[in-house]
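Working notes, structure below.
Excluded from the complex is one protein chain; the other protein chains are retained at their positions.
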Amino acid sequence: MTYLRPNFRHPDLPTNDLGYTKKNYEGSLSTLCAGCGHDSISAAIVQACFELSVEPHKVAKMSGIGCSSKTPTYFLGNSHGFNSVHGRMPSVVTGANMANRDMIYIGVSGDGDTASIGMGQFVHAVRRSLNMTYIVENNGCYGLTKGQDSATADVGSKSKKGDANPFEAIDLVAMALQLGASFVARSFSGDKEQLVPLLKAAISHPGFAFIDVISPCVTFNNNPGSTKSYEFVRDHLEATGTVDFVPMRKEITTSYSAGTSQEVTLHDGSVIHLHKIDEKLDIHNRRSALDLIQEYKEGGKILTGLLYMDKEPTDLHETVGTVHKPLRSLHEKELCPGNNVLQNINASFR
Amino acid sequence: MTYLRPNFRHPDLPTNDLGYTKKNYEGSLSTLCAGCGHDSISAAIVQACFELSVEPHKVAKMSGIGCSSKTPTYFLGNSHGFNSVHGRMPSVVTGANMANRDMIYIGVSGDGDTASIGMGQFVHAVRRSLNMTYIVENNGCYGLTKGQDSATADVGSKSKKGDANPFEAIDLVAMALQLGASFVARSFSGDKEQLVPLLKAAISHPGFAFIDVISPCVTFNNNPGSTKSYEFVRDHLEATGTVDFVPMRKEITTSYSAGTSQEVTLHDGSVIHLHKIDEKLDIHNRRSALDLIQEYKEGGKILTGLLYMDKEPTDLHETVGTVHKPLRSLHEKELCPGNNVLQNINASFR
Amino acid sequence: MSKEAALMNRIESLNDFVIRFANVNGTGSASANNLFAKAIFRMGIPVSPKNIFPSNIQGLPTWYEVRVNEKGYIGRRGGIDIVVCVNPQSMAKDIEDVEPGGYFLYDNTKALDLRMMRRDIHFIGIPLTEICRQEYTDPRQRQLFKNVIYVGALAALLNIEFEVLTNLIADQFEGKEKLIAPNVHALELGFNYARENFQCPIGIRIERRNNVGDAILIDGNTACGLGAIYGGATVAAWYPITPSTSVVDAFETYAKRLRVCPASGKQKFAIVQAEDELAAIGMVIGANWNGARSFTATSGPGISLMNEFLGLAYFAEIPAVLIDVQRTGPSTGMPTRTQQSDVFECAYASHGDTKHVLLFPSTPKECFDMTASAFDLTERLQTPIILLTDLDLGMNDTMSEPLQWDDARAYDRGKVFTAEQLEAMSERFGRYLDIDDDGICYRTYPGTHPTKGSFFTRGTSRDEYAVYTEDGAAYARNMDRLLKKWETAKSYVPAPEIINAEHGSNIGMIYFGTTRAAALEAIDHLHEDAIAIDTLRLKAFPFNREVEEFIAQHDTIFVVEQNRDGQMRSILINECEINPTKLVAVLNYDGMPITARYIHGKVADYLQSANVTPLRRQAGQKAERKS
Partner (left out) sequence: MSKEAALMNRIESLNDFVIRFANVNGTGSASANNLFAKAIFRMGIPVSPKNIFPSNIQGLPTWYEVRVNEKGYIGRRGGIDIVVCVNPQSMAKDIEDVEPGGYFLYDNTKALDLRMMRRDIHFIGIPLTEICRQEYTDPRQRQLFKNVIYVGALAALLNIEFEVLTNLIADQFEGKEKLIAPNVHALELGFNYARENFQCPIGIRIERRNNVGDAILIDGNTACGLGAIYGGATVAAWYPITPSTSVVDAFETYAKRLRVCPASGKQKFAIVQAEDELAAIGMVIGANWNGARSFTATSGPGISLMNEFLGLAYFAEIPAVLIDVQRTGPSTGMPTRTQQSDVFECAYASHGDTKHVLLFPSTPKECFDMTASAFDLTERLQTPIILLTDLDLGMNDTMSEPLQWDDARAYDRGKVFTAEQLEAMSERFGRYLDIDDDGICYRTYPGTHPTKGSFFTRGTSRDEYAVYTEDGAAYARNMDRLLKKWETAKSYVPAPEIINAEHGSNIGMIYFGTTRAAALEAIDHLHEDAIAIDTLRLKAFPFNREVEEFIAQHDTIFVVEQNRDGQMRSILINECEINPTKLVAVLNYDGMPITARYIHGKVADYLQSANVTPLRRQAGQKAERKS
């Protein structure tokens, strides 16, 4: 059946091929900190889905637990969402996807949610080549529990780069590449120009698409080298032993063109060096991608952009060999063999 | 204090520097299937510890659950052992190691125990660069639960090599390398000449040493192309729907020299191609190791030997900065600040 | 048989005995032993074979105990009349275990160690190894046929109709005919040797009866797998663990047979072997959330790992079917032994205030029925349903009524708003609005309608419109509604099976699951001792009114279960607010299925010591036989 287009639509707002306005892709008000990178990513998702003209209700928004995992509430208000438990989003998406292959699955996770408690499920979701878009909103810390280090590199903290990182940081992009993900990209929350197209490509990709998005936590960038004006406040908080003061911040945005590098200054004054991938990289060769990111890393730079794509990935449904009709739509008649068959089965047990 | 050497020692048996005979390193009778690769590994561990002259009781044998994880009972009878729960050996070793840095920790796991349920803990044990030897007895299946496929490549099943493996197989060696393990090797259960020295090197390595040992499961090599004599039995079992027949097998042994390749025929007649690493490889370069194993893999060969070693790894105790005396040996006086201090603390809360 | 043996008394019995086969696992004995049991079954005599196997793959002792009982008692009796021992390792103990006057059949290729000799049982030596050495060259065949040979011998010794055996072989190897002759030959080898060397039959004999009717011999796990097929399960996610593995194996076997689209060859089901149990239950929750019927099967350790997700499903109200084939806990415990000790863990799984709906099948038929209906139940109640079976029922071939399916029956998908309903709706959709005042709210499947009915599922507190809230009142309202739903569940779950003594009694017995057969047999024996007891078999948690009434109507109630802590008894006390003194625990927890003798003994002893003499109710005083 078809439905009337949402009638609260404003005639003047631009609409996409389906006649939806961007409003139809927005969610409820964010409760994240002002200037949190995660909100920029939500906005990029809204933009990407609008431009792709996906039917909002054909998307399922899945997440674990964390500030990042809260964001599905803040985009695609007409989609069903599932904020599951910490680190287990991949398994829930796997089940949901098996139930209905005709929907778009966008999984949002954090670096804690994925690289720590969720590592096992992440690895196996990649291995199964589940048809989904897996976004890690990577801030190198546990935002929601007030800023403990996470297992990913201390993204965006220059000062940290000097002193030996106590633990080998986990590079989820490298892992995804090595584990055979069919679409692997990295971006920066504030770089709409790069992020939106990447999201569109990922959502359109008929296999497992992984995007690691560097997304600064404006609140818990616990590093010393910091701007004067902030010092006063930090001293104050240290003295009072309370960490409940979060200065209002603006989101950090950047824009630079392919093949070039870009310095991005974060809220605490520290700097990260992004390098936007140029066309030179053969995005159909895993090993060269792995080598290149390693190479840039050694040069203190973070390579961003689409790093690898396999044009014909095998989706888990092909591997399993399920029918084209969504399993959840199969009717009783199609599923239940009936009593005659059962009587023959009985016979085989006599 | 010192103790008398075990008195049940046979005068004629060869002894090591500590005056122990090999018997002192043996365990109780194995209950694994005759010919199981795992038993060969146990024997190699006994040999390695004997040759290294480690004090048997200074070793802790840790494992998860599985046929492989049962093996610690079958070696080093004078060592404490801990057969924990499925997939969680790494965390138990981490705690044990933190408690007493002066012991040798040998963790034995299976491919199911590590690559499936244990993936998260494996990754993080590597990341922490825990001082332990981590052995995966890799048979590509779940032996103890009767042969389901595991997440690692279907080791040693040539027939499988042809048809597209339904899922990307996880190469634990590649993961360990990429995650920064300071010692990474691969070997074959039947190759004592290679395995024993590798074990000795791993046990002596003052950081995280990972060895992936290909260890054929004689019972559940569920692949079609198979020797005549076995077919009869298999048909029989298929017909009766029972899988309780396990023909007696001999362990598969092999021996070949560095730089050469070797074909090894498995119990079911299938063949694996091992290539023993030659001195050419720079074992101090992660990326070259990663590239090389990938290269051989593409050539249908499994590269064995010591693939990477970092001579000065940082042990978790250094990272954490613990005292040299084992934490478990600290006395009350060294741990308890006493009441005066406590009264000052009280004052700070008034 | 030796003269001397002939002189001493020997067990004489017709169609009523217990035989135990002592083998080494991995030697292919299972199929031969099955052959034996099935033959007797086909001769119309009830049997109950039980596998007692080690937690390894090859080389350790394994036993196969078959009770033959024409009266139809298929619970464990206790005691062994005949041992067939082809395992030197366990021989000493196996000899000890034989009842006085019983029989011990062994491989006498190697002479018996005289120290093991017993003068009060009958030794029957057959040179199995020797026979095989002469007959076969391939060592594998020597080992394999050794088993078939002793079955042949038993046919002679016990008077099993040889033709029944040969037919079984024929059926078994249908399509692999070349295997029939060698097997039949092996049977004959044993049969003839016994005939020639012993006076057949021995004191224990089989004689054809017509006491199995249309019953089938099937294991509970297979029945569960079939139940999932018929119940419309499309997504199975699991992680291997004994003794539950064969549930999904069976589901797969039959799904490949019955659920493949003939045209495309594509599957109308998906099975995912998860990386662990946390992932398995996560997948099941995701699939059910998205409108598919999905289940998993596991055992104790898996249940422990699923705790967090079970709490989510309870609180977020997502359907899920979970089959727990219980084994001996705690921890890894005895993975190949049975127990009913996950009851507590399952009833209250996860932190916070939670309660879960449980089903307790007793027979393979119930495994099938309850699994199938669990999918209706979970979608009607929008909460996980845990089917609690155990290793004994799950992995042993058990005599059962044949499986039935009512083709008129339609799946009940519960309260789900369709696109049409949403389209017609003027008011705002509220996922957690208790419209029908039964605590159960209307859900929508993802992707149903472009602008209506979408909501956010979460494990955090939310209001009636699924909006996140930290308002204490809203939270409490929701928790209270969940309790209301729990009350509603009482009328949805299967009622207990109540069997009252002829004129009723003031003494009752409550049991569930695999305790059934042994309990009913014990009740009969007690009846012979003039002790009348009414019984109630629990089929589900929460308990409905009948359970409370039964308890109210009796002064002393034995609660029989197979765990150490009397878990079900505690739950009865908690949920029905019963005075504990009324409920007497009868507990068996050594990992072996409970026996009729054990229950009989415990109950008789208690009644004697407490010198309670069971009163019969006056006729009329509701004593009708309920089922």
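The first chain written gets the first letter, and so on, giving A, B and C; residue counts start at 1 in each chain.
Convention: a residue touches a chain if its C-beta (ideal position, glycine included) is under 8 Å from a C-beta of that chain, and two chains touch if they have at least 3 such contacts.
Quick caveat, the model's predicted, so the values are computed rather than measured.
Where does the absent chain make contact, in terms of the chains shown?
A, B, C
With the missing chain put back, one of C:51, C:328 or C:400 would touch it. Which one?
Hidden-chain contact among the options goes to C:328.
Which candidate, C:73, C:150, C:173 or C:314, sits in contact with the chain we can't see?
The missing chain is touched by C:314.
Identify the residues of subunit C touching the omitted chain, counting contacts across the whole complex.
54-55, 300-301, 303-305, 307-308, 311-312, 314-316, 328-337, 339, 341-342, 344-345, 348, 350-355, 458-461, 470, 472-473, 475-476, 479-480, 483, 563-565, 567, 570, 573-574, 577-581, 589-592
Using the touch rule from the top, list residues of subunit B that touch the missing partner.
1, 3, 6, 24, 55-58, 60, 62, 72-73, 77-85, 88, 90-100, 102-103, 120-121, 123-124, 128, 316-317, 320-324, 327-328, 330, 332, 334-339, 341-343, 345-346, 349-350
On subunit A, where is the contact patch with the chain that was removed from view?
Touch with the absent chain occurs at residues 31-34, 65, 67, 70, 85-87, 116-117, 119, 142-146, 148-149, 151, 219, 229-230, 232-233, 235-237, 239-242, 244-248.
Criterion: only the chains that are shown with their structure count from here on.
In terms of C-beta pairs in contact, which of B-C and A-C ranks higher?
Of the two interfaces, B-C and A-C, more C-beta pairs touch across A-C.
In angstrom, rounded to a whole number, how far apart do the mean CA points of subunit B and subunit C lie?
37
Quick one: which residues in subunit C touch 2 or more of the other chains?
In subunit C, the residues touching two or more other chains are 275-276.
Quick check on subunit B: which residues sit in contact with 2+ other chains?
116-117, 119, 151, in rising order.
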